[in-house]
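Missing here: one protein chain of the complex. Every other protein chain is in place.
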Amino acid sequence: MPATLSHRKALHEWQLYLFLVPSLVLVATFMYFPAASAIYHSFFDWQGGDAARFTGLANYRRVINDVVLWRSFETIGILIIANIFKLIPSILLAVLIHRLGSEKWQYWYRVLLVLPMIVPGLVRLFIWKFFFDPNFGILNKVLDFTGGKTLLIALDHHFLHWGIFHAGVPVPWLSESHLIIPSLIIWGFPWIGTVGVLIYLAGLQSIGTEVYEAADLDGVNSFQKFIHIELPLIMTQVRLSLVLLIIGTLQGFGLQFLLLGANGGAGGSGMVPGLWMFNRAFSAGEFGYACALGMVLFIFILALTLLNNKYVRVEK
Amino acid sequence: MRDLTVRLFVVFSWFIVSAVFANDTAKLQDAWTSASRALPDEAMAGFKQIPASSPQDREAVYGQAMMLLTVQPVTRGNIDQSVQLFQSVIDKDSSDDLGITAKYFLGRIEQIYRFEPDYAKAIAIYEDLFHNHPEHPVAQRAFVKLVLLKLYDRIPDAERAKDFSAFESQGSKLQDHDAVRDFHLVMAQACAKFGFSEEKRLEHLLAADAAGVVKDDTKANLLVSIAEVARKLNRKGLALQYYHKFLDECPRDYRTYTVQQRIAATEQPAQ
Amino acid sequence: MTDGQTTAKGRQSADWLKHLVIGGILFIEMFPFYMMLQISFKDNAMFNRSPWLPAWITSWHWENWIFGAKLVTPYLANTVFISVSATVGSIVIAVMGAYFFARYRMPFSGILWSAFLVLMLMPGVANIVPLFLLLKEMHLLNTLWALIILGVAGGQVFNIYVLRNFIEDIPKDLFEAAEIDGASHFQQIMNVVIPLSGSIIGTLAILTFLGSWNDFLMPLIVLRDRQLFPLGVGLIYLDGEPVKEWGNTMATYFLSSLPLIILFLFTMKLFVRGLSAGAIKG
Partner (left out) sequence: MNREKVMNLIGLSLLAACFAIALTRVFSRTATHLGSDVVTIRFAHYQLESGVRGAFDAIAREYEKIHPGVVVEQMSIPENVYPTWTVTQLAGGTAPDLIEFGNSTGTDERLARYFQPLTEWVGSPNPYNKGTSLEKTPWRQTFLDGLTGWPNYNTNLLEIYGMPNTVVTIRIFYNRDLYRKIIGNETLPRTYQEFIEVCRKVEQDGERITGHKVIPIAGSKSNAPRITESLFCGQVQKLWAQYQGDDLRQANGNEAVLRFAVLKHKLSLYDPAIQSAYQITHDAGQYMQPGFMQLNREDAVFTFTQGNALMIATGSYDTVSLTSQAPFEIGVFPVPYPTKDDPTYGKFVFGPATEAGAPTQGSFLLYMESKHKQQALDFLRFMTSQKMNALFAAKSGWLPAVIGVDVDEKMKPFMPVMDGYINGFRPFWGADTYRVIDNNQYLLLGSDGSVKKFLDALSRDFEGALISDSQNVNKTSRNNLLRQDVALASYMQLSREGAAPAAAKKVSELNEIETKLELDLDDGILEMNELGLPPMK
């Protein structure tokens, strides 16, 4: 935590403010101005051009009865919970790499981790779409080959009653209402966030070897080591990831848009708040309403971030 | 010497004043040109430049009132202020061009500009206007709006039919080309919409055509409509005349094949 | 590593398993890279016959690479100029800003921090028009400066947010020791902050660099002259073709990321591990 200063000391350190000036100026000009414009327009009946009518809180009143929006919050809730679980592989991978005996290997593994980051996102999208392709995709081939398909059919027949899996018919992963959320969750397997791993590794570096030695002497097993030594030390970073993840998931809609289009796909199952905002602005031309949706979304993100800051504590 | 000075002064000041007026007129024209090109901020600035002492002030106020309706963003406050300005224009003279037009726009404000339109008020204003100045083109326009409003405002069908026949007789008094044409277009549409007589519809369509429509698209639709209604009323000659007129005037229209078939079907029994 | 005799053995055997797991994960992570490379040598018919396995070397379509090279080269100078300037600018300013927040709790810093954070939480919609008007007012349209400035400004909030967390973790005694030696704040940043958070600075630099390297939306909107376009625009043109030659596309993608790969190969230690991983341990 930053040290609290007496006013006298603060006055003495006034040059410190100069350090913030460049950021502040840039941010104020290039980020506050557009943001303020969005807030302003949320009070207008505005179709994106010149014409705007001041309608006060009308947009916000409409939000309350917006069925699609509230349904989209259910979807995003599921995705956020899934994404929280998707943090685990990165943490484990970071710990695994950190625990390696050989520093040389640690180094090379990190290098290999960085390399895929360079691959343009378009390539990744291409490959994952190919993965889910109903006719040529790997996923359906693997399911057919391993008999996973038979299992799914049985599951569907006895428990789910969705009536979507049939022998001899390829599974349309991205065009079947029930399968869209599962597909979005599978997307990106094994869910390694390179940046996350690097951040955790940076945190783990501060664990001295002597800590491990002491633990080894006490006969602590590796799971306990993880819980008691490693995890607490990277809690700052985990919390950081968590905040970024929640913000990213709530704001994000790029993947849903690219895969399912602006309408949220079959059954509207892929409709998330960000996409709905986009849909209103660009499909329906209701820019003013989209701005109001943005403000509501902002309040949600703010609340979640505050909760996160309050309950995910960092013990030093 | 003194006489000369006075004379010079008079000439000079006349020159100045006329120059100033001419300047104001040019400014007004510029402002109206901006307004016509959907640049309300520029137009507003133009109208505000004209001083209250200028003889053009009244028109400038009228212009400001107009622009208050369209300067973005539109607010309730702007609309109320616009009403006041229009009223001040009317107060000075309610029977010249500007006064009548200002009154007409008071009606438009109640009808379409207000966030919560007040049709009753608008109707009253239009009726008043047409009653007091039946000769003025803008008042005749107000009458067309009145027809539209009364026919489409929610009233029981019985009254609507009554209004319709009342309008038919009143409408014959119209002289302004645009008002005549638009009146008949509206009446014809109302016949189709509310199921009034087809004969009347045909009459109004023909009257609109006689008055002369100016847009190509309106023209094409009108020609086909006349022919179709005439065919339904079994006035084959008229139908054929207009089908052919349509084919001549709109050779590349997507309806040509259908119309050719209609011609064939209409001609057949006659042969 | 100074392990005891028994544990050393245990660790070694367990390492086998770890290598296997890490290797497996890395294999999947490297898969897009592999696909990009192997498809870049094929034409569509070959890709259709066997999408997954590389083609035999004699049938490689080198013309895909010639196509890619022709497409990429004209854009390179602009891209390097924009990306390097934006990254350096963004990181330098962000380190200073983060230092402000992390070092002391100054008056108003709480408010300023919230003001920064709020921006990160705000979803952007209909933001691009006001931004464009702003750039127009500043006479920055059709200049590369606009892209650099936007790159620097856009990365600020995120970079400061991450950096602050890391700088706060630096033990206070290090700063105090430096202060006693008479180091100014600037010197403290150079001698304490940068060495100790080198790896996170490196990571953020990579992210900022990648972001501006592949960006296409802002360049297309801000720039009018074709000769100012950076690489991302070239790629999006390729992506916009309704009928795709996957070999061409992949070769171009690969070539467009080649400069990044070369750069990382030389400086990866700096990026991957930070300047002094040992300093904290010691």
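Order as written gives the chain letters A, B and C; numbering starts at 1 within each chain.
Throughout what follows, contacts are C-beta pairs under 8 Å (C-beta built on N, C-alpha and C of every residue); 3 or more make two chains touch, one makes a residue touch a chain.
Treat the numbers as computed from the prediction; the structure is a model and nothing was measured.
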Visible chains that the absent chain touches, using the contact criterion stated earlier:
A, B, C
Return the single residue from B:Asp57, B:Asp163, B:Asp178 or B:Glu203 that touches the missing chain.
B:Asp178
Across the whole complex, list the residues on chain A that are touched by the chain not included here.
45, 47-51, 62, 132-135, 163-164, 166, 169-177, 259, 261, 263-268, 279, 282-286
Against the chain that's been left off, what residues of chain B make contact? List them.
25, 28-29, 32-33, 35-38, 40, 43, 59, 63, 66-67, 69-70, 97, 101, 105, 108, 112-113, 138, 141, 144-145, 148-149, 152-154, 177-178, 181-182, 185-186, 189, 192-193, 213-218, 220-222, 224-225, 228-229, 250-259
Need a quick check: the contact residues on chain C for the chain that isn't drawn.
44-45, 48, 76-81, 84, 128-129, 132-133, 136, 141, 144, 216-217, 220-221, 224-227, 236-237, 239-245, 259, 262-263, 265-267, 269-270
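We adopt the following convention: only the chains that are shown with their structure count from here on.
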Of all chains, the one whose CA centroid lies most distant from that of chain B is C
Applying the contact rule given earlier, which two chains have the most C-beta pairs between them?
A-C
Distance between chain A and chain B based on Cα centroids, please, to the nearest Å.
56
Centre-of-Cα separation between chain C and chain B, whole angstrom
61
At least two partner chains per residue is the criterion; list those residues in chain B.
none
Going through chain C residue by residue, note those that touch at least 2 other chains and give them in order.
none
In their complex, what parts of chain B are in touch with chain A?
38, 72-76, 115
Residues of chain A touching chain B in the complex:
44, 46, 50-55
Spell out the part of chain C that touches chain A in their complex, as residue ranges.
1-4, 7-8, 11-12, 14-15, 18-19, 21-22, 25-26, 28-33, 35-36, 51, 93-94, 96-97, 99-107, 109, 112, 116-131, 134, 149-150, 152-154, 156-158, 160-162, 165-166, 168-169, 172, 185, 197, 199-200, 203, 206-207, 210, 214, 235, 239, 250, 253, 256-257, 260-261, 264, 268-269, 271-274, 277, 280-281
